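This is the structure I have questions about; it appears just below.
Taken from a larger complex, these chains appear in their original positions, while the remainder are omitted.
Letters A and B name the chains as they come in the text, with residue numbers starting at 1 for each one.
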């Protein structure tokens, strides 16, 4: 079959590789109809996360069950399924507690598995014509409809970015009536806007420095904050302090709630840039901004990736050790949630959100391309080329 | 001052009564700009809840601070405020745990106080030109703007029906992606639709037998179920089973989720009617329907009023003892939340939901009338006259 294969930093290749085969009784094989490129793939693509050459990338996978092992009892050949990016057994101490992001069974080296990803076990990705699914009854979520219907793009986003965004809003404690700030208007940031709306947030700021992303965020109902226009923290504070409705009801002392927002989301991660010098990485830029703009008692949802190994850095940063404004974070009494989303928890509900027409995550999709264009699309997405918001590869196109 | 006074069942009078006076240091007096008539006032109006003659009714009150006692430290004369219907001290064991609906201090006879209400302490209501507020720093929630601005109707609904509806959706466990059924399309039922949407519900059924209410619910985005068209439980089951998108993704056995919904709300209470014979009260009709249509593991939010004394009944029913389908409720493993809403918990957020334009509860308001028309409006609202959805009295009109 054809697959998008990693051949070293900034070098993806489309290659002919062997078809996957059933090894364990509960395995299944999926014929892939859509496979998206994720922002987190770019960490590996840029050589900023360890991965061996030859690995197939891709952990956002939608398709149809092609073959099942003898231990698969519920899934059937022909079922349309999305694969939550976490590979999990469903039965270990962590899975039982719904932490499918930290399955103890599927990854000998750490907690948690994923398709085609650094440190997440030996699994091949799904930017290919077929992909193997372990513990398939658990890991394949059945969906209605047929390939390439009007839900195709929505459903593939259930593999990662939509539930990841939804998890971010959960970690950030977003509730009806909350004010929220989101750093990063990439796919996860944009869908965090959507999720914050679903959870009833009344005011949603989103910060980025690419105009086309901010415009998309604005269309989706967020208040765009362009870092090119100055310190985003000051911009938000000014907007809130100038909001007479907000400040007029404050009793003495309460006007401090105009100084910030209740919930903050980091949808950028360790490859953030210094907002005053965009050519320079500043691993903690977003965390600094969040510390400044989130109010005391607030919650932070850190869904942008941070890793304990960064082959592109030296010193502390090579081990993911960063200078954090910890004294202020503590003084504000933040609750901070981190880590990969346990997709399964959220998809049970988001599936119905999508089917019921309550949300249309596919509004962020900008490109559908055949597998052969995978390497080119990696390059264009990595450059944040104007208009390249979210790319879906079509393995059979 | 003028006030709407109870003079016996179905007999409200507009009378001249003495102005309220400050008695305790933390009291304040509010000049009332809007006071709504609540469906729960009708229980007393109809003689179905005990209340002495001469009491001023009205627990949905918006106005401006007219005078403050010497112990009031934060509130100021001229502040625009809404009064959550629960009167509470803010400092007892229950208030400290945010159960302002069960304040131990303000009502010698039971837990919880309210303005002008049966068994809720000796307080006068606010369908009057002025009203006294105990523990005013705690019980008056400051708001922006000025009387009769574009938020006047929204803000008065923060006194009871909007936070009560919001509480109903909390008790019913409504979360993103939930299916919900609401029995009763009166003010609380309609605002439960709005709250369920704020909480991300994807499918909201609402059951009633008045066409004008169902039409309003439909406009607000709910799926109306008319009891005149047959058993509402069967209607909903049929709609869900015919929804191919819903059933197509079910794995073997999972198709049972089309048999019902996850969250159920009772916005009717003990004066429900038998759906097959609308002339006859059936106190548990809604509870029976909820038991039938809510799925195992589901949550019920019982926000419609049930009382331990019903002067209009005999036998068990006079004491609020009703035959419930308890065996089935238990077998389905329901979680059931009951009781009056602790308004304060919700208003902190709903205030911003309204100010931020995320929701406009005033869409349910149908009438603004001077105080003199209070008795007439009680009669018309009690009859469920077509078009009388929600009545607001204007004491200074």
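Observations on the model:
Quick note on the criterion: contacts are C-beta pairs under 8 Å (C-beta built on N, C-alpha and C of every residue); 3 or more make two chains touch, one makes a residue touch a chain.
Keep in mind it's a predicted model, so treat the numbers as computed, not measured.
The copy number for the entire complex in this file, given 2 shown chains of one sequence, is 4.
Basically, only the chains that are shown with their structure count from here on.
The distance from the centre of chain A to the centre of chain B, each centre being the mean of the chain's C-alpha atoms, comes to 40 Å.
By the touch rule above, chain B contacts chain A in their complex via residues 74-75, 80, 142-145, 166, 175-179, 195, 198-203, 244-252, 348-353, 355-358.
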